[in-house]
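Notes follow the structure.
A single protein chain has been removed from this complex, and every other one stays in its place.
Right after this comes subunit A.
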Amino acid sequence: MFITDIKKGFYDVVVNQRVALLVAADIDALCACKILQALFHCDQIQYTLVPVKGWQDLSTAFLEHKEQFRYFVLINCGANVDLLEMLQPDSDSIFFICDTHRPVDVINVYNDTQIKLLIKEDDDLGVPAYDDIFQDEENEEDSGNESDEGSEPSGKRRRFDEGAVERRIERQRAKREWEARRREILFDYEQYEYHGTSAAMMFFELAWVLTKDTKDMLCGFMIRSHKILCSRLSMKYVSDIATMQRHVSRHSHRNEDEENSLSIDCMRISFEYDLRLTLYQHWSLYESICNSCYTACGFQLWTLKGQKKLREFLADMGLPLKQVKQKFKSMDITIKENLRDVIEESSNKFGLKDVRIQTFAAHFGFQNRFLASDMVHAAAALLENTEREDNDTTDNFITALDSLSRSNLDRLTTGIGLAKKKLIAVQQTVASCLCTNLIMSQGPFLYCHLMEGTPDVKLFSKPLALTLLCKYLLKAFVAFTRNKRCKVLPLIMAAPKDVEKGTVIVVGIPPESETSDKKNFFGRAFEKAAESTSSRTLHDHFDTSIIELKTEDRSKFLDALITLLS
């Protein structure tokens, strides 16, 4: 059931209860969780926070907590399966699901008692109408009786007059037709996987309704939004961004009345143009240009020609190499002053038309200035920290959560450090993949397999990092390849997950294009292919387009996928 009034339907219900928060490990969920936590702190609601990695985690977490809790809040997980079927909860457990994964499972949509969806109904979900997919109980009953009668001894059956038999056949045919139609509708509905409005946005709006929205929350919220901005841009999100910008200006307006009276320590958020260079304020400009997806793909930095072009670009801007290669913070102040304009002007000459993008930035104190995109990278790096020995999901989750708050700058700095390492690794892997032609066109899709023993391969055993690599690689490939047909193909990427168990992690992403809705059909395709070849796969991740696969089954799985999609 969709909840229309999130305050009445959700917040007022849980306000004096103990709540279990089951949160998926991705950035949006992280931000949503942060906002919700702040709200819970304000109203002193007791909660238990459990980060979950996949469906198995979710089930165990539920089993552990179902005794103590009645209310479960699921953030970014659970909407796209039949939850009641999976968890088998008692009839008084109630689930609030705030999930960006689409399509929403129809059974979740039409369950009125236990499943409450914190999803805006106008989100163009395209949920099939109730009558199309569910038959009324009575009707079912009726046909049940009918078949009972049908199985009775034939002696009795003769007594039925011709009309009844005909009626029955008629009814059966109608039922068959209805079922075929139902399958079709459901197939259409569930075929593509995509993402809806972010969960953080939902909770921020809740906070707004409760008039408890603060800037710190807004910060978390816009971080999330930025990810949308860079990765999943489409018309729907543009309107979301506009909503957010209104929130931002509302907040900053509040302080402008008393002009310059606000303490420097307070956070200010602005919506402004900035460069499309990753982490450049915490790095050197040179390295940032080398490792940002946009510029690296634009210059094709993995080639000698690209490197040359980059030198020309820097020369064109009149920036000495010595300045460019040192930390941005210590760069000459005269250069920094109009750096943005200079870069924009030069990059226009070099064919990088939109190096300037609109983004959110948070300032506080004298030296802290963070761009939303940088925060995303830092938090993602912390979330999938592979450097620590114990490598515990919960710990990583908590660390990442902490890094989002202002008081934990050192955590954030660690995160930025990790993000830099990750970006360099991504950049190097992309370069090596392109230079050694690791990307193969398989007909309906492109395929790339990271070999065991490639440097940084451990880093890419995590879903977020691998997805980042995928997107980056596809962009770079599209910029690089001369084959026109290949430019519109989706990409499947496999990386070793666990050497001892002999598994690989497989990710599929939709083709790179400006216009498409970025709907991902690999989820279904993976399932089908695994079924038809009986490969040993594990569909544990909340995104259905990310699966685990036994290394030996890889080739037959791929063959099935090719036949399925071509």
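Assume a contact is a pair of C-beta atoms (placed from the backbone, for glycine too) under 8 Å apart; a residue touches a chain by one contact, two chains touch by 3 or more; residues count from 1.
Rule of thumb we're sticking to: contacts and distances are computed from a predicted model.
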{"item": "Chain left out of the displayed complex - its UniProt protein name, from \"Ras-related protein Rab-1\", \"AP-1 complex subunit gamma\", \"DNA replication complex GINS protein PSF2\" or \"GTP-binding protein ypt5\"", "value": "\"DNA replication complex GINS protein PSF2\""}
{"item": "Given A:D43, A:E64, A:E177 or A:E272, the one touching the chain that is not displayed", "value": "A:D43"}
{"item": "Hidden partner chain, residues of subunit A it touches", "value": "41-44, 211-212, 214, 255, 258, 261-266"}
